[in-house]
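Missing here is one protein chain; the remaining ones are kept as they sit in the complex.
Order of writing sets the chain letters: A, B, C, D and E. Residues in each chain are counted from 1.
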Amino acid sequence: MGRLTYILVYILVHIPSVLWLRFLFISATIYLCEAFMSEKIVIKISGKIINPDKPDIIRRYAEVVRDIVCKGYRVVVVVGGGSYARGYIMCAKSIGLTQAQSDMLGIEISRVNSLLLAYTIGDNVYLPIPRNIEDVERAWSINKVVVVGGLQPGQSTATVAAIIAEVLGIKKMLYATDVEGIYDRDPKIYKDAKKLDMISVDELPKILNQGFEAGRYELLDPLAISIVKRSCIEVTVFNGLDPYNIYRALEGAIGTKIKPC
Amino acid sequence: MGRLTYILVYILVHIPSVLWLRFLFISATIYLCEAFMSEKIVIKISGKIINPDKPDIIRRYAEVVRDIVCKGYRVVVVVGGGSYARGYIMCAKSIGLTQAQSDMLGIEISRVNSLLLAYTIGDNVYLPIPRNIEDVERAWSINKVVVVGGLQPGQSTATVAAIIAEVLGIKKMLYATDVEGIYDRDPKIYKDAKKLDMISVDELPKILNQGFEAGRYELLDPLAISIVKRSCIEVTVFNGLDPYNIYRALEGAIGTKIKPC
Amino acid sequence: MGRLTYILVYILVHIPSVLWLRFLFISATIYLCEAFMSEKIVIKISGKIINPDKPDIIRRYAEVVRDIVCKGYRVVVVVGGGSYARGYIMCAKSIGLTQAQSDMLGIEISRVNSLLLAYTIGDNVYLPIPRNIEDVERAWSINKVVVVGGLQPGQSTATVAAIIAEVLGIKKMLYATDVEGIYDRDPKIYKDAKKLDMISVDELPKILNQGFEAGRYELLDPLAISIVKRSCIEVTVFNGLDPYNIYRALEGAIGTKIKPC
Amino acid sequence: MGRLTYILVYILVHIPSVLWLRFLFISATIYLCEAFMSEKIVIKISGKIINPDKPDIIRRYAEVVRDIVCKGYRVVVVVGGGSYARGYIMCAKSIGLTQAQSDMLGIEISRVNSLLLAYTIGDNVYLPIPRNIEDVERAWSINKVVVVGGLQPGQSTATVAAIIAEVLGIKKMLYATDVEGIYDRDPKIYKDAKKLDMISVDELPKILNQGFEAGRYELLDPLAISIVKRSCIEVTVFNGLDPYNIYRALEGAIGTKIKPC
Amino acid sequence: MGRLTYILVYILVHIPSVLWLRFLFISATIYLCEAFMSEKIVIKISGKIINPDKPDIIRRYAEVVRDIVCKGYRVVVVVGGGSYARGYIMCAKSIGLTQAQSDMLGIEISRVNSLLLAYTIGDNVYLPIPRNIEDVERAWSINKVVVVGGLQPGQSTATVAAIIAEVLGIKKMLYATDVEGIYDRDPKIYKDAKKLDMISVDELPKILNQGFEAGRYELLDPLAISIVKRSCIEVTVFNGLDPYNIYRALEGAIGTKIKPC
Partner (left out) sequence: MGRLTYILVYILVHIPSVLWLRFLFISATIYLCEAFMSEKIVIKISGKIINPDKPDIIRRYAEVVRDIVCKGYRVVVVVGGGSYARGYIMCAKSIGLTQAQSDMLGIEISRVNSLLLAYTIGDNVYLPIPRNIEDVERAWSINKVVVVGGLQPGQSTATVAAIIAEVLGIKKMLYATDVEGIYDRDPKIYKDAKKLDMISVDELPKILNQGFEAGRYELLDPLAISIVKRSCIEVTVFNGLDPYNIYRALEGAIGTKIKPC
């Protein structure tokens, strides 16, 4: 297939009678170069959103991803484990397995969720689901949508998303979760808590720590924060229960943007 | 390379001075969408046809596959083991290995046959030959011709073809064997046996069982039949000793079509 | 470590002053030879039994497997998918994925169940969970307990167990399910249905087909039956909800024995 | 080979004329059970110690590991990257690669160091060097010495050691570095700094942070500390420039012991 | 993405109103067919050139490779081990490892060098670095730049380049080293040594053997020479310390061309 493309490009470039097309081609090349630098994104979707209890959401996410790819984005989707993962982790703990073994089980479920989403997206996706960072690199080098779950015990999927972004040189992360964004105070306690439109990564630990109960801290753990900061990855936290919010988050219209540098 | 394509597409789509091209593009997109749904095919070629004793047939099959791919089809080729496989299976049995171990040896030979065909097809093929269903998925996600042999003991290559079709969402299978199609009675016994042009999958077991001796039953074993039926995969059985028959089978001009649903 | 063993064996065998030990050793060798031929078993456990809702059963199964291994058995455990798998399969169908893709999701869950059991068994188990028949061979060649889930779409885990038994030359399968054995009539309908102690594999399809509703047929599908028959694998179907029943099934005290040849 | 061992064990256990041996055997079993619980250790060796500039140290470490294995320990060795890794990381940064890509290059060098040590240890080692956590599990399930380098970008080898310990259920880590242990103040600044014999994991961040310059913090990063704490892994930090210190550290005679819980 | 290309090609080919484009397309296809036969090249770069001490050269090589790919070449780059490899090999020898084990360590370093170059080239490269000939085939079938180091002990990277060229059907090899080409006599001894513009592969062993000291012989060892000869692969030896020499070598303007047949 690559051959056909080449031939086509050759014609447009080498044959004088399409000179005007060639001119457009060259000027466009220069213009599009930077554009393409920002076309790579990581979408992190919580396991609370992608799981077998929500076929409709999965179907719509698949549509959105297909559409975004058509529009020229290269996409990595990182899917969390959700309630099914928690079931296995509970069981592992009651049996007495170690924390890391419980994590491994949760990671496996996040991979099954990923497979579910990947099959729904269809032919544009790299399969099978990558199981380690080298697999991710291989998948990425094939120019397909990459859908992954967890990679290693002791790591949140937010960290996975951050590491993958860094390895692949991606500068933009969409973080689909089940809240509207990051609030200045815990919205469950304080009625007057205000959603922030933007927050610096340096203020983040303070807000995540103080205003929220323990569980909330998982939004971005310290390792993810430090990677986001050192590699200047722009993160947008938004409500992913509506898949079409991805479009809005891409435009910066909703959620909270974390300024990394 | 993908970048070049994108750029090209971008020009055609985004730049007003090629507006007429853009219009064509959009209307074509919608029209081609369904067309592409049916462009995926599985070609199952018997090991009696693809084996090292027949370099000419292999060369011509390679040409046909290359050509079909140029015409826009996405192709999976499933190759059987043939007489070389039988040599190893015979030996395995006389040594006293289990049935499954004999199968494994036959599968390996079907993979060598696949490799032979794959090398002949050339740069358009995924290599190395996939060895299990996840490998097949990986190969398919790369947009190349996928050539496979057997996958697991206790499975005919017809079943392999059916399972792969189902996993990849392919709805059409060409089944190249050494007879003209399916007959209403065993043509070796009854001079007046008539080749059927079409047969329902439900009648298939009856005809395969009754009219033919044991060996013939392998054409489509019960597992393959049940997969073909439940996922509604259209199978065309035709004489593959002439590789160019693939074109005719694609058009439905020869062989027997099995109506799956 | 192997070196230490060798050295020990060498002393016992080669050094005259321990002649009496040597004599025991040789006579025992001959006696134990056949014993060891039958020491390999496949245990097929339904996903209804091994799943995260039943940590206690998993813990006890792990104990039993460890104990059986200590007693000299080499064990392959095949675990099914259970209700979690069904959750994913339901979701896949409501999204509109193919049957084979649904199967793949179910297989993944059976692997997570396997991992749960494997971690609970502990250091004696091969990890990671084998994903295809070559992985199973590799795992087996390492002399560890092999725990697997499904291998390929379109295959029940009973068939997986049968194929693995055949590839590894195992002649005995324990089939832990949630009924006491095979009945002559459907016990849910007929109060006077009688559990059979033994049944020939040739009568099996008749009984499974007639006496039971559709779902029951899954106990042993036609492919599993044909493998069991051709390779003469003795299957014992028994109630696995009590893990200690494995001991009783090993001795033939409970369940239904399927005479394969 | 396993067969020979079994036979031997069988004789000792089942045959009455060696009853006295059997008695010893059983009482020893119970006594040794706990002993074996603590026989699994992770040895983390800094890349400053294992690198191609120090063949003698590598040779002696190999001897010590072989000897420790003979004494009944099951060992995982985690090797760091050292100065060669730093060379590649420097280069990567001056080219402008991302932090994670630099890490990947450093990880590769830590794997080459691991291979160097593994070859020197000889036949007792699992090869090739595991490249991800599933590889580590596979290697471990084979009962060999496992030698690994890094696993993932954004992770110190101390964290790798902690995660591996947790996955494999290991409770003891020896941490060979180029200082005598953990001091109450930075010994490079304060002449009167005192090496601590024991420190609680909760006090650790305070001491590592305050008393030392930035670089020192790498000894145990926050992720490693949190894993060590939650799974109660006992860490002994000691001077590994003398390989025989491993014996002393095993006995608790040197270095600083970190009480994890 | 492939879908977009197809659609585009379809429009150009199937829709009458762009008939003139279609005509160009078809005539170009035939003309370009042969052209594409020669567009595949292997570039072998000595480890003396690509290593972490020379970030600038690596950066420029990456640019050149990206540019060459844009111009329509399909490229395999084979990178040597260089001085870092020699450090590990020295260490391995002083420890007393076998020659093959030393080679393995050197191969690992050549892979790290490859990774360094691959990351610098960026998104066009297949990752992870292939580790054996089947990996190379897989990487090649994906239409990306393939960067490899060594593959097997007892083999120079020149032989690796020759074998890969043969497996992938590549007929042209650029050999970037630190001399201007092949001289008729050793230029370090004879002031009047003359660089040869072309040399037959049959004369090569004589010249490499006689005129140069031992080390020089490595340029092309007997196995590489025999492969180059039997498959008629054209090799150009040139000074690669200036990356832009690749352009000149492609045009045959510099270095020594080895006529293979």
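Note that a residue touches a chain if its C-beta (ideal position, glycine included) is under 8 Å from a C-beta of that chain, and two chains touch if they have at least 3 such contacts.
Because the structure is a prediction, the values reported are computed rather than measured.
Seen in the complete assembly, the chain not on display touches B, C, D, E.
Contact with the chain not shown here comes from a single listed residue; of E:70, E:223 or E:241, that residue is E:223. Check C:63, C:134, C:180 or C:242 against the missing chain and you find that the one touching it is C:134. Among E:101, E:120, E:157 or E:177, the one in contact with the hidden chain is E:101.
Within the set B:46, B:120 or B:143, the residue that contacts the chain not displayed is B:120. Although one chain is not displayed, its contacts with subunit C can still be listed: residues 1-8, 10-11, 15, 17-18, 69-70, 124, 134, 137-138, 140-143, 169. What subunit D contributes to its contact with the hidden chain is residues 1-2, 4-6, 8-9, 12, 21, 24-25, 28-29, 32, 36, 72, 122-123, 125-128, 142-144. By the touch definition given at the top, subunit B reaches the unshown chain through residues 52-55, 58-59, 84, 87-88, 90-92, 94-97, 101, 104-105, 108-109, 111-112, 115-116, 119-120.
One rule holds in what follows: only the chains that are shown with their structure count from here on.
Touching subunit B and subunit D at once are the following chains: A, C, E. Because subunit D and subunit E share one sequence, their contact can be compared position by position; here over half of the interface residue numbers appear on both sides. Pairs C-D and A-C differ in how many C-beta pairs touch across them, and the larger number is found at A-C. Distance from each chain's C-alpha mean to the overall C-alpha mean is smallest for A. Relative to the C-alpha centre of subunit E, the farthest chain centre belongs to C.
Contact of a single residue of subunit E with at least two other chains is seen at positions 1-6, 8, 123, 142-143. Chain contact topology: the protein chains form a pattern that is neither a line, a ring, a star nor a complete graph. Contact between chains, per the stated criterion, is found for A-B, A-C, A-D, A-E, B-C, B-E, C-D, D-E.
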